[in-house]
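Of the protein chains in this complex, one is absent; all others appear in place.
Chain naming follows the written order as A, B and C, and within any one chain the residues start at number 1.
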């Protein structure tokens, strides 16, 4: 088994990572680390709040052996005691901790701290695995034995997966999108206020639109020589928060380079990712994309768990009336699975097998 | 007092019309009409369901004198007994009933049945009052003493009000928009299913997008000769339903003809409608548009009641990164007030005073 | 495999029965029946509404082989073609159809039509299996080869499971309870109105309180001679509807015959059902009751899936300040699993193995 340390274990993304790793065939969590406040406590106790209530938020039960593990101080953690590190800490902690760990050990990160570094790919399963080569450059340049491989922003994971086959076949000129994002994206302590999110929409998510308007081009870029050349299309986004627990819905308007019909787009989306899915990584779904013909779908509550939360559901593919070549559609991705812990895990599986060759 | 008949009185829009007309200084409901099923019953009783529960949905109490009025059969109703008719029936009933009434009596309608007729304006207070002249053509052509003046689709009311000053000053080339529409727009019996609308978004509203993509151009068109020349811009829309009671939120991306800064747009929006508001119609707000600087606004639950539900709130005005000349913003309008009964009432007030000269 | 017909297959409870039977080790659905309207159609098509949207409401995918089965007309269905029948039709249909089927074939029913017949037990797994003997009386008296075995009202399933060990050890004198019931209990077409259930509570559920105030005494009664003698305690209930998808929460105040401490009650609840669970029926959970020490629990969304939706979660067990001998607590049961299709399935499993000896 590949020994994994989970750093940031007490947060909501850390908890989801734990759940994703239950009975994993390759990986085993052997270390938990978190901030000094939790250090030295059993995991179960580290999650208790002042009222004695548990801050374990996942519907799945906390695994007993995880509950009994003693949490270490992330600042003092020795990365050489494990094979890989899952880092689910926040951005400011990631900036400090992840490079320290990466000196010796591969780090898969859910934070945005290193996403925009030139020598760092933002890997999404089945979309840009060839960009993993950039990690060689990163390691060489920074003199690291390990590396830092961050996941993408959760909002764009569904957009990027659905755009990739369109880009490959028809080219993409520009994208306009409005997101309707689930509340779990805002974390849990305290997270969003219940009264703000009751029969209401909040049309702003601080810091989100700049990420959404720039990450996809890098992710969908080409690895040329020893760098990524971003895909040359623009994105304009409005990001909103809706009273939904999980599942980010994106309404996309895509102007393509070449003409394409909705039926053609449907076909390339349905075909997309066959090779990657055929690798049968433990966290991969059967299909990267499912296209629904039900005009009322995708819906967050109903469709988010498709493919174990790893399949993007696309619906309402239709001609855009404005663009000479263009389509519009709605896509849905599970923000805390594909868009966070489980998506990072899928990347870790790929890297463990095909890049690090640990399997 | 101007005598008003309310036809379609038992429906949710009819109820909202009743509430809008409580203590109205000019208008008095003297007749109620509805389908045969309700005919002959007191209004209070016509609203009782099989369990004895009242289907009066408004938060305001049902006015006692309305409760005691006996509902007439809309099919047999004599339109000459009143000065004006408010029709809040559905589209198929409107097609049949409204022309019968219009032979003798002005009809203000919330239905879409006549919106797309060449000789029929879609009037929105402060936006296109000059199009009221088209009613002369309509009356002449159809040999009516009255007329039919329909309100617009509720989803676009906020968009159209906010676009008008931009169009006048900078020109509009194209608009892309995503709506997040409140549940009250789907009516009440049965309306939407509670389970569908629990922590969920439904990305489709049957029949909505074609209206949204065509009505604004007519409303914002010019009255030239004896017809309306539609404004020459295209719209692409995705309409979604969110778990909000009232208030349709629209995320708009607007490409303009001339360059404009967000600050300039903010100013023209704030200035918009002064003359119309100065007419001080009973249902008019102080401002047609309020622009908020709070990046988290407008929010449906918090902002929908501004100006008695007749003010459009606009926020997040910013440069669009894609269009050479373009802005994006979020706007909110109360779908059952500005977008329905009360918006129609404001139009009725305008027409009663300035077109029919009854005041 | 035991051949099962599912009658009422298109309704929400029927759908849940289908899901409960996926990969069942003993039972196989070989026939689907529903009303005349669905007869002759493939199941998949029978669920499509006028807009082409699927009325399949379960989060699990519709099993492909079920989707392809042709639905029969329940009125014409031949019960001798199967070993057991699952009836999930509504009460009025149940009154007519179930006795016809029972002439030849055992019927497990989710309807209330026969619950209050003297010769009919209301079986709940682990609570009153000895009452299955009453089916002998029923068959003899009615000259049936089969029988009708209905499940209980969904609201009381959690109450009855939690009361049983208290009754056995301390006696129960009276129970006062307030339910907060999930929306799925009201069905789906059309089910509850979204606007009624938005940030609201409806303090009345037609027909519910009389069931809640009488079924538990029969279920918890003793089988003496050839009849059930109801447990001699009274219940007073107020049943309310809350904006929750699944999971009925009951706040109970229980006056006992003998003194008992909260800790003692906790222990008898935790111990309850060991023997029954040891039978390891396919649908049984590991524990009939889980007692939580977290004062903020049980919560419907968080705890309803415990034990695959078959475990009752009890919390807040404390001394009642009014009764000399009394406790109060909160309990939660999954209304569409334990309280409906899956609870009925567990009963079917018990009866198949220990009463019919088909296994």
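Heads up, the rule we're going with is that a residue touches a chain if its C-beta (ideal position, glycine included) is under 8 Å from a C-beta of that chain, and two chains touch if they have at least 3 such contacts.
Model, not experiment: these values are computed from the prediction.
Touching the left-out chain: which of C:54, C:133 or C:299?
Result: among the candidates, C:299 touches the missing chain.
Based on the whole complex, identify which of C:220, C:277 or C:330 touches the chain you can't see.
Residue touching the chain left out of view: C:330.
Which of these touches the unseen chain: C:102, C:244 or C:338?
Of these options, the touching residue for the absent chain is C:244.
Touching the hidden chain in the full complex, which residues of subunit C are there? Just list them.
174, 176, 178, 180, 196, 198-204, 206, 213, 234-236, 238, 240, 242-245, 249, 251, 253, 295-302, 315-316, 320-322, 328, 330
By the contact definition given up top, give the residues of subunit B that touch the hidden chain.
Against the missing chain, subunit B presents residues 51-54, 59, 198-199, 293-296, 302, 305.
Touching residues of subunit A against the unshown chain: what are they?
51, 57, 183-184, 186, 188, 190-198, 206, 243, 245
Keep this in mind: only the chains that are shown with their structure count from here on.
Just grab the chain with the largest centre-to-centre distance to subunit C, centres being mean Cα coordinates.
Greatest centre separation from subunit C goes to chain B.
Which chains are joined by the largest number of contacting C-beta pairs?
After tallying contacts for each pair, the winner is A-B.
For the homomeric pair subunit A and subunit B, should the interface be classed as same or different, according to whether the shared residue numbers exceed half of all numbers used?
Counting which numbers both chains contribute, over half are shared, so the two copies meet through the same residues.
Just how far, in Å, is the C-alpha centre of subunit C from the one of subunit B?
Taking the average C-alpha coordinate of subunit B and of subunit C, the gap between them is 48 Å.
Per the centroid of Cα atoms for each chain, what is the distance between subunit A and subunit C, given in Å?
40
Let me have the rounded angstrom distance from the C-alpha centre of subunit A over to the C-alpha centre of subunit B, please.
Roughly 42 Å, centre to centre.
Using the touch definition from the top, which residues of subunit A touch two or more other chains?
Touching at least two other chains: 198-199, 295-297, 302.
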